[in-house]
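If you scroll down you'll find the structure; I have some questions about it.
Showing just some of the chains, left in place.
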Amino acid sequence: MTLLFVLYMAGLTASAMTGALAAGRRSMDWVGVLIIAAVTALGGGSTRDVLLGHYPLSWVAEPWYLGVTAGAALVTVLVARYLEYLKYTFLFLDAIGLVVSTLIGCDVATQMGQPISIVVLSGMITGCVGGVLRDVLCNQVPLLFSSELYASVSVMVGAIYVGGRELGIDHEVVTVTAVTAGLTLRLLAVRYRWGMPKFVYNKDWF
Amino acid sequence: MTLLFVLYMAGLTASAMTGALAAGRRSMDWVGVLIIAAVTALGGGSTRDVLLGHYPLSWVAEPWYLGVTAGAALVTVLVARYLEYLKYTFLFLDAIGLVVSTLIGCDVATQMGQPISIVVLSGMITGCVGGVLRDVLCNQVPLLFSSELYASVSVMVGAIYVGGRELGIDHEVVTVTAVTAGLTLRLLAVRYRWGMPKFVYNKDWF
């Protein structure tokens, strides 16, 4: 549990950093950087909580989460020029964030007694919506809808996690399996540019 | 009541299909298509529920709604090339979706004991916001704000529905009247390109 929390903080940091970099691409000021970083890192869990009516939101109960995202944003601004040399560390931490926040999202919905489909969806919302909000605030079509496997990794992680529990498998075994499978698939997808098939439609009749 | 439910499902399907087509215009992958379809079809009711504090949201209580929107999205991808020949069927089903989801939105607010103005607004949010979210996620100015009568049809339907009830008119008579008037106005608006007057402002001083 403590390890999972450490991983969650690492993921939160990586996620906030992607937000700060996206803000920098739009030449935003520091206020924009801080806000986009916080929304990217915490927007998925917040959306989940608002949709499920799960109050208080995590950062309202634990305002120091906002300190973590602010710290990550400021560090990003300071070391931005060196970050590309840490590309693989960065992608690895971001993958950890995706996988771990998916598990947390599943746990929240499970504790609320939601059915399996909502539990998996809750994991996906927690893992993926922050990046969507980042892209909407930066006025671009969300990357989630067209780049390498991301939401599908989240769904797979949630399905393994929920399925394993339904089958009565030991919780730690299921968690480790889900995290490992998710990290592996995500990193392979980034490495080999695996994506879902695209749907291209050009007509304009409606 | 059962007929209304069938019409609601038809409208939900049409709405999800407009979402899938919009995703295809942005060359999104299947994940994007599924998400945009679900948000388009269910985003209006979800926004209403979140704003009014009406939990659980419909698709959380009835997760198979998500199956309907996913099915509609997949069918859209498969038959996309033929859809334009069904243009009028499609516009008709979309109009039904607008009108019926407006009525459902009015009912939700009425059951919560909201005043008349909020009831009508709740209907409009239910009928219209899904398309706005679709357009925001596809990075374009929402069609709702500039194309043929849509939100105004929703407001008229809500006003007839609420007004008729206040006047003590039989519920079925009011429902049929509201649906008929709404469908007629919407289809005439599409046919003759009736829109609200535009407000064009080009100055840049603030």
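A and B label the chains in the order they appear, each numbered from 1.
By definition in this document, a residue touches a chain if its C-beta (ideal position, glycine included) is under 8 Å from a C-beta of that chain, and two chains touch if they have at least 3 such contacts.
Note that the structure is predicted; figures quoted are calculated from it, not measured.
Student: Quick one: how many copies does the complete complex have, if 2 are shown in place?
Tutor: Result for the total copy count in the complex: 3.
The working rule: only the chains that are shown with their structure count from here on.
Student: Given a C-alpha superposition of chain A onto chain B, how large is the rotation in degrees, taken in steps of 5?
Tutor: An angle of 120 degrees brings one copy onto the other.
Student: Just curious, how far off is chain B from chain A if you go by their C-alpha centres, in Å?
Tutor: Distance between chain centres: 30 Å.
Student: Under the stated contact criterion, what part of chain A meets chain B in this complex?
Tutor: Interface residues on the chain A side: 50-53, 114-115, 117-118, 121, 132, 136, 139-142, 144-146, 150-152, 195-206.
Student: Help me check something: in the complex, which residues belonging to chain B touch chain A?
Tutor: Residues of chain B touching chain A: 18, 20-21, 23-33, 35-36, 46, 50, 53, 55-57, 60, 63, 66, 77, 80, 84, 87, 90-91, 94, 136-139.
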